[in-house]
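The structure under discussion appears below in the form of structure tokens.
Every protein chain except one is present and positioned as in the full complex.
Going by the order they are written in, the chains are A and B; count residues from 1 in each one.
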Amino acid sequence: MGELLRDDAELILAERRYQAIADILESTLTKGEGKWTYTDMFDHVFLHKALGIPIFLAMLWAVFQFTFSLSEPFMVMIGMIFGWLGGLAEELIANPHLASFVAGGIFDGLGSVLVFVPPIFMLFLALSLLEDSGYMARAAFVMDRIMYKLGLHGRSFIPMMIGFGCNIPAIMATRSIDNEKDRMITILVNPLISCGARLPVYVLIAGAVFGAKYAGTVIFSMYLLGMVLAIVMALVFRKTLFKGKPSPFVLELPAYVVPTAKTTILHMWERGKWFLVRAGTIIFGTVIVIWFLSVHPWAATAGGEMIGNSYIASLGHFLEPIVRPFGWDWMAAVALLFGFLAKEVVVGTYGILLGVEEGAVGASLVSLGLFTPLTGLAFMAFILIYVPCVATIGVVAKETNSYRWAAFVVVYLVALAFIVSGLIIGIGRLLGFS
Amino acid sequence: MITVAIIGNPNVGKTELFNRLTGMKQHVGNWPGVTVEKKTGTFTYRGEEIRVVDLPGTYSLTAQAADELIARNYIVDEKPDVVVDIVDGTNLERNLYLTLLLLELEANVVIALNRWDMVKERGIVIEVDKLSELLGVPVVPTVAPTGEGAEVLKEVVMKAAKEKEVRRKIVMGYGEDVERPIGVVEDAVRKDASLSGRYPPRWLAIKVLERDGQVLKLVEESPHRAEIMAAVK
Partner (left out) sequence: MADFDTGTGKTLGIYTSALGLLYLVFGLIEIFGGSGEQVPGDLFGGFALVVIAATYLIGVKGVLRGRHQGLSLLIGGLFLSAVFGVLYLLIIGADGLMYLLGEAEELPGLVDLRPAIWFFILSLPLVYTARKLTKRITW
């Protein structure tokens, strides 16, 4: 960095200050006839004192509505293809072990995860649009107003938005926060921002227990719950572990641009690719393990027909007491356990354990009485809060340079998950839901 | 008592506005150790007494010039509740430079957008709300000779003094290439709790990079000087 600043730092800095002034005046000052630009006009609305934050929330709702509603038919198509392939495999493959592996492991397990390619790509498409157009920077600016009051740094907001995609790049993005305390707080709360991997679980559970009509509202509430919890926890950390004030917000408002199809799609692909890579690696690996445990001992389960006799059922029954108070069964216990590796696996686990076609997983969750609206809601909240995934914890360790902080994140998130889900169940039962 | 410092470039109507605010209750003396005139005055607003200190008119806040150093030291050492930055509305390009420096000092700035009458006369349009939003400080249009806006200014100053602690701070970014070294030096500076407690760490970091004489001297005295200077390298 030296060469640039060694001798003429003063000059360079002065120059940059004048540049900043020019940028500010560009959008606030007009000489002569009072010429307005479109940038001025949109800033007047998006940075509006009263409207700024509501507009941001409305835009967020549009993003999620876009994601859920538009991806539905595409999910159905993928589900149909996998269902058909699975049936074909069962017919054509003679070896019962191999047939079970292909039908149960690959098509029911991995297939039920891959079904979620459309919503995840749609989410990334919408987020890329917001970012590339220059709106996201305005949203950060507007949110800084309340974030600052709460002792949070305005820059924390950008990692939060990135976290809606994936917590890993979000935590890496905190490097742009210079102040160490601000940065630590932002890292510690980021796992609470609901990432794309959690979306499949919400879609599955909310769709099953709340029906298409209310699923969108419930899922969006999960995202809001995540944001609220992140802000609350940040406030707690600010008051306890990292006392002090947030450092000043650094002002940077990029120009608005009409995003081109090419850059937006590239942007979407770059982020979405991660989901495909995960599906091919960690998710696939975990799913195979779950399938294996669910069909063995082979004789006792009759090749996976009687899942109650399988190893995974024993494991689940062993863990069940922990989740029983929430009204969840052993399958949920197993799903949560393996979900620690990657959240999408939760969906894959149900795909294997229920042994039904991708499209039918949700329906059987309800018909088998595994979830009621109340226990389903608590389950979604638990999924939202308890530990994002192994990879995120790894990044926390790397970025904070400490395994202790990584362990701290796991502990506080699990504790918080038990508290919040417990509250949902407790309050729900008081209100007469079951 | 609330203390308000008034600062601005030379010839922006600072003295006129100072007189407007304080009326006849003024006291003229010298800044300690130098022959620069120091004017203070008081006024009462809604039953509260407010002390006003007139800082020397400057374009910048470097350590080289005596009056700039007086102004700067007063702001960092005495920490006035509010700093009213008087800005010539017809020459924002030059005047806002001082404003940015004040924001870097994390002063509780209120901008008096003076010569508002001239601004309107010349057909200049300033988006006051947006300017205020972007800089994160209140902006009050004023006309010093007629006293237009003076009452609003008083009210805004009172409000700013009360909300000093919750104020949202905004500073400008220097661009990634410069922000990186600033961040490195700032982290080093923060290790010295007493130094970073007295002065805004980001400001110290910027001044270290600028080789500001006074700040370098402060760093010399710090037990963490080796780390800080290593960060500059």
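Convention: a residue touches a chain if its C-beta (ideal position, glycine included) is under 8 Å from a C-beta of that chain, and two chains touch if they have at least 3 such contacts.
Predicted, not measured: the structure shown is a model, and the values here were computed from it.
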Legend entry - Where the missing chain makes contact, among the chains that are shown: A
Legend entry - Contacting the left-out chain in the complete assembly, out of A:10, A:23, A:72 or A:90: A:72
Inset, instruction - For the chain that's not shown, point to the residue among A:58, A:228, A:306 or A:390 touching it. - result: A:58
Legend entry - Option touching the unshown chain, where A:37, A:281 or A:402 are the choices: A:37
Inset, instruction - For chain A, enumerate the residues touching the unshown chain of the complex. - result: 34-42, 44-46, 48, 50-51, 54-55, 57-59, 61-62, 65-66, 69-70, 72-73, 76-77, 80, 213, 216-217, 220, 255-256
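By definition in this document, only the chains that are shown with their structure count from here on.
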Legend entry - Geometric centre distance via CA averages, chain B-chain A, whole Å: 43
Legend entry - Interface residues, chain A side, partner chain B - complex: 1-2, 4-5, 9-10, 12-14, 16-18, 20-22, 24-25, 27-34, 40, 43-44, 47, 49, 141, 144-145, 148-149, 154, 178-180, 246-253
Legend entry - Footprint of chain A on chain B - complex, ascending: 92-93, 96-97, 100-101, 103, 106, 122-127, 129-131, 133-136, 166, 168-175, 177-184, 186-187, 190, 201-202, 206, 209-211, 233
